[in-house]
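Below is a structure I'd like to ask you about.
The complex appears here minus one protein chain, its other protein chains still in place.
By written order: A, B and C. Residues from 1 in each chain.
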């Protein structure tokens, strides 16, 4: 292992940006990453102010990501950033990732990966032509009990998966007043957010989680996306009926107008022998249920887990970890991947559990297929890429 | 109030029948009803054996409902049964109700009311031509907090209803072995059960509950009903997208193959000001949630309720009531209705909160529309009666 | 089994009395008992009014328990009551039970059994000299999962019991205004309630439950009973440190002034291999916990139970039963005991799971020892009878 922290540059995430602060915590929590520079805002002064609060030298707080990438390239190899994290609104993900990759920087991007499926496919080519790694922060896959759930499915504890219900309910966009907020305005603007708000922002997390844990892929969809609050251009609520590649049924419910819901991501997978149930708001509990015997309440840190799951846990049982630690697990793995890559261990690097460009493509395809399915009068729409 | 208990006859519900025993408890719990006779089985001896265990005289244990209705008619007015409860498999609901009503007996029927919508419509005519009352045991509307939830919607505590999610998940039919059981076999047989298993058995409860609490009616459906377990003629799982008459969105998820689920009926209604959340397995808790203030955990018996809700509660706070008491609340109200009717107070009788033929018709229409919607390649199907 | 219901007379329980109505429901729910007479109130007219609402003939509604017992004795054997249930304030339990037993009626009494330990010991002699049965309604032992918990301890699933924590928290007596209520006034009056309010009303339930489930008996106590609300003669809150006869530690927390608590009876028993946790407000769930494996959430009706536990369950999984059904389980067992007794099967009768005079004595001893322990400056007080 390298005897030093990896050097990270940040694009976006200036003062007041929720997700920027979350990324910085996630990067720092395990002491493996050092933030060395940032293009925190398109406003030069705001970028410098943001960097100053983060104890960065003024000269490494840039007014644009283009400037950052070009300037950092010129720095000595032992000083310049080694990877960039992109935490801007969606429409900048692709151009920023493209420029960084082409300049030789590894990229860790917030989701959704791009503004469109076409961009995601294009990004794949760019990655292949670069000598760089690309990761995507599908945060919820970072929870240890989600990884354990994945293993329970894989080892056939559930039997054949017959049905999946995944829901992601939030309430914060329930009325028009919400739209004035910084978090809301860009998400509801197609030019910054893409063709979907609810599916692009949270539905894609739900779909990713269902596929990640079940090991299945969505093959057909019947979608009902609408802007519930009048006047919106993009959906703020969507329900999608699903078929998976093994024939299993599914339903995905996502909403940003479900008043009183906080961040209600919940996944249930029903096999013919057992089922699992996990809720993000109580992430240290995973239910394993049976028809004919007592349910098991699996808790982070109680009992035996695989070393892969165990390594995603920092505290003993009963000392709750949460969203930031799950996020940090994405970073830890990405950092490990970069280190292996830097050491030339490419095969090992490729085995590390980090959401990658394939997940990015599936995510963008999910969004575009959901919108197409919703626009269709036909019930079933084949999921295509 | 009458100075005596009402005399009840029972059709179906012999030894080993789950729902018959439940009805008897529900009828007896408040001491307002006396079981005086029964046609508990089409097997004369089994009927007598069942009746004997219930302390009934042998001569009032009949081998068929036809025999019972004819014989009881001949008894003196102060001895013969005053109403019948029908707890047979579905296909007998209609003929038994018809005969009883035509013979002048009030009817309380298990759901679904009939085998088809046409039968339900026919039943309405029969009721109108009789001088009798007809009630339907949509049990879950008997819970006090469901009635309170209804009032919260009606008094606009939630604001405009924007979204309804109702789910009813069971796991007991998850595999083929289950089919040999007494409860399973008739439900999966179209000749006894009708055109749907899952929607007819539990989906209809979910739809009824959503409409009862919200005060809205379903106007459009997109349905995905399937037999998940191979070889079944009827659906054992169904998901339905909904539109309500005010434009609100909805989703109804029902399953009998969701391994590990017991009797997971849950209703969430999201208004633009607040939302409610209620689960049948913890029926003494009702959540009232907001975006911008603490959620309220409303508990049976804590705080103020309307007299209508209060009268549905038998115990002080923290002494849990459950399914049988909810069921009993249907009986109590039906008994009150019969008493008012007997006293000639027809208007008052019509005001009592008992599921009636209109609910029966909507229930059968729900089942038939769900099946039609599921069979259609078009996404949306208009709910018609 | 007898081909008829058992005939019950009730002492106390007139209109407005919470516990009288509960007893009637518990007696009636399973159709094994017929209420035939009552001395519902010391006021002749109130007793008749109460009985009228219960559809009793006026002549069997008595103005005193003495009148009832004397008059019923004179009735033909196939008409007169067969047992009495006593649901008065505490001070009448003993004289009413005494008179009934001496007149040849079986007795089912509410708890605490008597006003003092001396009365309970005297009652034991009376029972032995009678040819009658005596039962005590320690309701909470009627819950099926409590019986299952008892079996888990007995079969050593928990290993050696090392620690027991039982708590019973209510809030309804938290202020002086509460005292004007009917339920409160007699409980706070030593002449009707005895030497303790909180320990006599609810602490004794907690102690009984701990001993019932663990199979252990309390051997030493250190008690801290106080009237928290000023001006009260009796305790409204009490904490008791315990030692059990096997050396296990324990703590019993009871309160009637714990604002916001409903009927918070909870039992935790920690063995050296596993522990159990049960809460009365969610009675259909029993936790079985381990240090090194997933907790098990045992649910009423899911999985295998002994026939004894199974017979205490009326509904399938997920159809919640509650307090009234637990209460009814006491009645069902008492009725079975009376029937076996009437059939001369005395040994079988003695095996039925009904709280009896020994429980009554231990309950009164618990109350008196708790008060003595609380009054002592010495830390530990030996539990004596």
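The definition used in the following text is that contacts are C-beta pairs under 8 Å (C-beta built on N, C-alpha and C of every residue); 3 or more make two chains touch, one makes a residue touch a chain.
Given the structure is predicted, the values throughout are model-derived calculations rather than measurements.
Trainee: So which of A:167, A:277 or A:321 would be touching the chain we can't see?
Mentor: Touches the omitted chain: A:321.
Trainee: Sort through C:168, C:244 or C:270 and give me the one touching the missing partner chain.
Mentor: Touching the chain that is not displayed is residue C:270.
Trainee: Decide which residue listed in B:39, B:174, B:276 or B:298 touches the omitted chain of the complex.
Mentor: Residue touching the absent chain, from the options given: B:298.
Trainee: Of the residues C:43, C:175 or C:358, I need the one that contacts the missing chain.
Mentor: Result: among the candidates, C:175 touches the missing chain.
Trainee: At which residues does chain A meet the chain that is not included here?
Mentor: 1, 3-5, 18, 21-22, 24-25, 28-31, 35, 52-55, 170, 172, 261-264, 280-284, 299, 301-302, 314-325
Trainee: Which chain C residues would touch the chain omitted from the figure, given the whole complex?
Mentor: Residues 158, 162-163, 165, 167, 171-172, 174-175, 222, 224, 226, 228, 237, 239, 241, 249, 251, 253, 255, 257-261, 268, 270-275, 277, 287-291, 295, 376-380 of chain C touch the chain that is not shown.
Trainee: Kindly note down the residues of chain B that lie in touch with the hidden chain.
Mentor: Against the missing chain, chain B presents residues 288, 290-299, 302-304.
FYI, only the chains that are shown with their structure count from here on.
Trainee: Look at all chain centres (mean of CA atoms) and spot the one farthest from the centre of chain B.
Mentor: A
Trainee: Taking each chain's centre as the average of its Cα atoms, which is closest to the average over all protein Cα atoms shown?
Mentor: Ranked by how close its C-alpha centre lies to the overall one, first comes B.
Trainee: As a quick test, compute the distance in whole Å between the mean CA positions of chain B and chain C.
Mentor: 35
Trainee: Calculate how many whole Å lie between the centre of chain A and the centre of chain B, each centre taken as the average of the chain's C-alpha atoms.
Mentor: 44
Trainee: When the C-alpha atoms of chain A and chain C are each averaged to a single point, how far apart are the two points in Å?
Mentor: Here the centre of chain C sits 55 Å away from the centre of chain A.
Trainee: Which residues does chain C have that touch at least 2 chains other than itself?
Mentor: 299, 302
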